[in-house]
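To start, the structure under review is shown below, and the notes come after it.
Rest of the complex left out; these chains stay put.
Per-chain numbering from 1; labels A, B, C and D assigned in written order.
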Amino acid sequence: MRYVFVTSAVLVSAVIFSIIIFVGIQGLQTFTDVSPLEFFFSTDWTPSSDRFGAFPFLYSTILLTLLSVVFSLPLALAGAIFMAKIAPKWMREILRPATDLFVGIPSVVYGLVGLTVVVPFIGKVVGGTGYGILPAAIILAIMILPTILSISEDAIRSLPGRLEEASLALGATRWQTIWKVLIPAARPGILTAVILGMGRAMGETMAVFMVIGNSPQMPKTLISSATVLTTAIVKDMGNTTYGSTWNNALYLMALMLLIISLLLILVIRIVARRSELK
Amino acid sequence: ACGKTDNNTSNAGGTQTQTPAATAPATNAPKEAPKSEEITGTVTASGSTALLPLVKAAGEQFMAKHPKATINVSGGGSGTGVKNVAEGTSDIGNSDVAAAAEYADKGLKEHIVAIAAFALVVNNDVNVESLTKQQAADIYSGKIKNWKEVGGKDLPITLIHRPDSSGSRKLVQQLVMEKTEFSKEGVTQESSGAMKTAVAQTSGAIGYIDTPYIDNTLKALKFEGVAFGKETIKNGTYKLYGQERMYTKGEPKGATKAFIDFIMADDFQNNQVEKLGFLPANLLKK
Amino acid sequence: MSAKHKIKVNKLNLYYGDNHALHDIEMTIESNMIAALIGPSGCGKSTFLRTLNRMNDLIDNVRITGSIMIDGQDIYSSETDIVSLRKRVGMVFQRPNPFPMSIYDNIAYGPRIHGIKKKANLDELVERSLKQAALWDEVKDRLNKSALGLSGGQQQRLCIARLLAVEPDVLLMDEPTSALDPISTLKVEELTQTLKEKYTIIIVTHNMQQAARISDVTSFFLNGNLVETDKTDKIFTNPNDQRTEDYITGRFG
Amino acid sequence: MNSKVADRIATALLWFSGILIILLLAWFLFRILGDGLRYVTWDFVTGKPEEISAGGGVGPQLFNSFYILFLSLVLSLPIGMGAGIYLAVYAKKTGFTNLIRISVEALSSVPSIVFGLFGYLLFASYFGWKFSILGGACTLALLNLPVLVRVTEEGIRAVPDSYWEASLALGSTKWQAIRKVLVPASLPTLITGITLVAGRALGESAILIYTAGLSVSRFFPDFNPMKIGETLSVHLWYVQSEALVPDAKQIAQGSAALLLIVVLVFNLLIAIPSRMIQKRLSGGK
């Protein structure tokens, strides 16, 4: 029986390695035609004229990811504290399944709401088409809110009750206890939540595709049409031939996504290890 | 280069025929006495969204005639169609333009099935009626940014694009832009349908779609002072049209062949194509 | 009259939902004394202790009747400010619970939340509290290291020092040595002896030897009832109640 | 008394955030259901899609969603649970298990679009399956694997060691202990994990566009796994972006509402038995 289990485990490992190798080999072939300098630093993406500057996508990806976390974090953290320490039981019993449900909503549904509600709204209020990084960040912020919230809540809730008791017994108010003792103590967990949220925001494709405008340019404002790595891939993967430079460049973008995700995982591991040591 | 080995060629139509016959629940198809030339099998066609209305309609009619055949039609853009057929993931690739040079050695067979006119379209709030080729090129290259520069009211221009995979975009490149490049400003829409919706909804927007899509939610511009129509195309005064192609990998076989034959047949060409807003394939030859 | 007693408990009843955990407790405790609470597991010692600084308020469904006067003031009256009550009546727990911060920050935590910001004042307070808790010499070179790196006994004394830094006048201790080794236990016990000069201490312990060694008065609890309170000598040599005698001589529990 | 004011303000703000989140979620539900529910008729749910005219349904897409979900679970559950059990029970702390653990974490962080590319090349192209239900299910199975491994491992680890020891001390083999004690006792966690995975599978689109395709079989229901198999989520995206049928927007909104209902029902359906099991396991306490 044991061997069945080992085999399963090995299989799981094999999957990730074949993905990395596969996407890696395919992606790195880009460099036979495009210099790394151009790919990573040029802002001109005109593949039909053999110009493959992917910098705008990388830039927009990072901008979008950070922006969604910035939008999401304050509310998610406040919600987590609320649920873990303040909400009465009945309210917790509404919030918990509600956030779980929101994790389960398909991303295209978020995208549709973005497209039919957020984009027109921004178009009306700010002018322009309404497409861009801003609506994408708003939608992503809502998408990752439940992720950050529930992991942070777990982190706060799983703190030993004696920390809270110790603080209250010294005459601290509830808020002082939360702010000065609980949040610092739960920091590794909260950080993990944020990183997972970032990972989700960065990897999201269809919802972003529907609202970001899809122009291969450096976004001048938050409401000018832009492209991130994932949407750049979806936009062109379907129509470029396997083995062409253009196609390889898309694999290289996938490789970049993969590497950033793996780095995020690494950060989580380091955070976890550091908090273990303490 | 693992994808496009020879098993794909055999996939085109022929070998497919047994699978559905073996597993598709026969109860759903009307029970008929098996005819000798009964057509079975699945044909997948993808690509040009400009041609999509025609292929979808043809598919429905074909399936009505052949209850055991399945025609699966989806869009994606002309580039997607050519790629899918070359890599064997579709039986037919639809395209508004000739397949790119890189597909030259892939054994693709071209079938011209219709002529499609397209037009520059604008939002209804744009009070410009006609553009010259130069004006259109300047707008799409980002040189002209406001409608007042071409005789309209003071209204910023919003460019709506199609992605690089689009045949319509290639046609605009060839027929309007020539050597100039598209501006990167503006919004890119996946398909002709989405382009239509976006132009109709965005103030000051300009786009390009095939004429079957045009209705009163947006406005088609004259090109060089000429409005589109069967006659203006035939007599060569309206320049914006493309030859719609269906590609197969090698000679079509089985259901795929039957489907293309169905579209090319006089019956469909003469009675359906124009009804669907396209022009017959042999229009220019006549 | 009543103002003479440091703590005076009147007909105190406590219910956890339907569970009647304390029955009509009556007790008085004087200043500068160590009172020990003993009794078998589950008899309500911790529950009673926690009523004295209203830590039970944190638990849902707790109902309390009766009154507890500390310095002549009813701590369960609606005017009582719980936060300042807890500042006056500090608590040490069974398992040492330092915050995951530096030693210095642990001690400075209380003063800081009560508004002391000046570095010099804090430094002085930290040093004094650690000295009072007999921990200064062991940690003075590592004040900025994490408190979690201390041994169990050191952690417990750190918690006591942290408490002393907010200058309470009553100390509640719930089995403060039960998680400690014998040597650490001894140190904490010695500490209580010096602290009682300034504080009123109430200590829950499972260890009857400990109660006998360190306390002035002892109260014996059984099933949520206070069976008797008396001078510790008396309780351990000649208790009034048969049940106390049975418990002390190990006949049950 | 400063700190008390701060406490009060903070409490108020936190309450506000909690309520804001509920409102946000409620608004979202309201938007989706409010816009879409009126299109969700019986004909819409069971009807076949129309290619050109209005009034098409999403029956085959709904069917495909569940069919692909089912197949992907059939494929990923045994492997995922096997690996999870290995990590929880057999694995000692060695370089090998560390590697597997890292692999699982890495796999769970892979953006779904990357799975899509991989699945396209492997299943659609290299195996020559074209766009097919099976190809979609296999790729989804890869996506699900890490989640299943993790919940299995966590679930089994959460089972007290004492059960394991008790079973072995009665002379059971390890496999008997796993099958009869550990797995049943970790069932609630496993079920939660499966709900999670199912939700992801039902909602996934980027992966399926490349592997399962954008149209459906003309027969319905068609159990042939080699057929092209657009799912409801993909249909929602495709129909609104292709916008060929005149009622594309309504179909998209109706599909969104339907998807939401499916997710809701799925959560409920699974939550109830899982709670019952939980109750039984804990002896009604």
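Operating definition for what follows: contacts are C-beta pairs under 8 Å (C-beta built on N, C-alpha and C of every residue); 3 or more make two chains touch, one makes a residue touch a chain.
Everything numeric in this text was worked out from a predicted model, so none of it was measured.
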item: Subunit formula of the full entry, expressed with the displayed chain labels; value: A x1, B x1, C x2, D x1
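Operating definition for what follows: only the chains that are shown with their structure count from here on.
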item: Common touching chains of chain C and chain B; value: A, D
item: Partner chains shared by chain A and chain C (touch criterion as defined above); value: D
item: Result of counting contacting C-beta pairs for A-D and A-B, higher pair; value: A-D
item: Central chain of the complex, centres being mean CA coordinates; value: A
item: Inter-chain centre distance, chain A versus chain D - centres from mean C-alpha coordinates, in Å; value: 18
item: Averaged-CA centre spacing for the pair chain D and chain C, given as whole angstrom; value: 51
item: Rounded Å distance between chain B and chain D, as computed from the means of their C-alpha atoms; value: 36
item: In chain B, residues with contacts to at least two other chains; value: 3-4, 76, 87, 189
item: Touching two or more other chains - residue numbers and ranges from chain D; value: 3-4, 121, 125, 240-241
item: Topology of the chain contact graph, where touching chains are joined (line, ring, star, complete, other); value: other
item: Touch relationships between chains, expressed as pairs; value: A-B, A-C, A-D, B-D, C-D
item: Contacting residues of chain B [partner chain A, same complex]; value: 1, 3-4, 76-80, 82-84, 86-87, 102-103, 158, 161, 163-165, 181, 184-189, 201-202, 205
item: Chain A-facing residues of chain C, complex; value: 53, 55, 58, 60, 83-88, 90-91, 93, 95, 97-101, 109-110, 113-114, 146, 148, 159, 162-163, 166
item: Residues of chain D defined as touching chain A within the complex; value: 3-4, 6-7, 10-11, 13-15, 17-18, 20-22, 24-25, 28, 31-32, 35, 78-83, 85-87, 89-91, 97, 99-100, 102-107, 109-115, 117-118, 120-121, 125, 142, 145-146, 149, 174-175, 195-196, 199-200, 202-206, 209-210, 233-234, 236-237, 240-241, 249, 252-253, 256, 259-260, 263-264, 266-267, 271
